[in-house]
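The complex appears here without one of its protein chains, the remainder shown in place.
Then we have chain A:
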Amino acid sequence: MKTITFNQKKTSPIALEFDELIPDTIYNWEKSDFDKYMVPIGNSKFSLSNYFDVEVGGEAESPAEVKMILNGDLGRVKYIGNKMSDGQVIANSSVDLHCGAEMSGGSILVNGDAESYAGREMTGGELEIKGNVKEFCGASYIGDWRGMTAGMITIHGNAGKQLGECLTGGEIHVKGNCDILPGIHMNKGLIQIDGDVTRWPGGQMQNGDIVINGTLSRFLEGFNQEEVVIDPTIAGKSFSGKYIKFTGDIARNGKGTIWLAANKNRHLL
């Protein structure tokens, strides 16, 4: 096991881009490699050692044996864990855009909030965020119709707009509340929201499941109310209690399902 610790020396008003600093590339780096590394900032590159002091301990034969720890204020560090395939990343602060985007394996733990596009188009692995996430978590990038396809995202706080847009597989679990349009254009997979949803879940969804355990203020027109199900099993996961099942979005001949906790959503019946 190799532990690589990044201790921040100073912050930058323009974001540092960390997409090369993932276990896949740095598992065999020495301290000297980090000291001479030039990190992209805006349209230039600067010495990483201006911003972080890197400590390296232990040995790794592969990315799987790397534990990467980031300490300091990471609010202007983008692409943490972007495209990583293995290993472990722990960010001990809030992080900037694209954290865990396109990751295919390994795990990321964020002890803070995440900016937009966390877990965007991820194809595997686990992303856990202790705070809130902004927009497009687990979504596709602009234009594409394929969002996250596999893996797990857990958000302990609240989620912003268009959570899991174009979700094509995998699971997103939000323990707090969620802003508008979760699961818009969703094709497959599971979104579970334990708190309240502002409005319009599952717009244009083709398939997959959205579970809302809190209160939903407003629905879109394209959903048919089906039966009430007690203790349903949804996407292989057991839920307890009464759920009202809706299917849609009929605007796209969709076969998606939205499950609303019955006791919180009588106003929609």
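The rule we apply is simple: a residue touches a chain if its C-beta (ideal position, glycine included) is under 8 Å from a C-beta of that chain, and two chains touch if they have at least 3 such contacts; residues count from 1.
Rule of thumb we're sticking to: contacts and distances are computed from a predicted model.
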{"item": "Name per UniProt, for the chain absent here [options: \"Peptide/nickel transport system ATP-binding protein\", \"Acetolactate synthase\", \"5'-deoxyadenosine deaminase\" or \"Electron transfer flavoprotein subunit alpha\"]", "value": "\"5'-deoxyadenosine deaminase\""}
{"item": "Listed residues A:D35, A:E59 or A:D144, member touching the removed chain", "value": "A:D144"}
{"item": "For chain A, the residues touching the chain missing from this view", "value": "140-145, 206, 252"}
